[in-house]
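What you see is the complex with one protein chain gone and the rest in place.
Showing chain A:
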Amino acid sequence: MPQQFQQPQSQSADQHEEDDQIVTQSADQEQGQAQDQGDVLDSILDDIESTLETNAEEYVNSFVQKGGE
């Protein structure tokens, strides 16, 4: 079984532990768990603030599609 098939093991009580499962969460995310989720979201919102203020209306209104499938 290639490594990439392995994924984070769950933490819920009704799961049994698999010793050989590998947690593949990124370092960034490990940090995120310790960091307050509200701060994380705020910093993202600061980052995209200019998008929100300047052309939100135009971006949303100009997005018109036809149905698919």
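As a working rule, a contact is a pair of C-beta atoms (placed from the backbone, for glycine too) under 8 Å apart; a residue touches a chain by one contact, two chains touch by 3 or more; residues count from 1.
As a working rule, contacts and distances are computed from a predicted model.
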Which of the following is the UniProt-recorded protein name of the chain this complex doesn't show: "NADH-quinone oxidoreductase subunit N", "ABC transporter permease", "Proteasome accessory factor PafA2" or "Simple sugar transport system ATP-binding protein"? "Proteasome accessory factor PafA2"
Listed in rising order, the chain A residues that touch the chain left out are 1, 4-16, 18, 21, 24-26, 28-29, 32-33, 35-38, 40-42, 44-45, 47-48, 51-53, 55-69
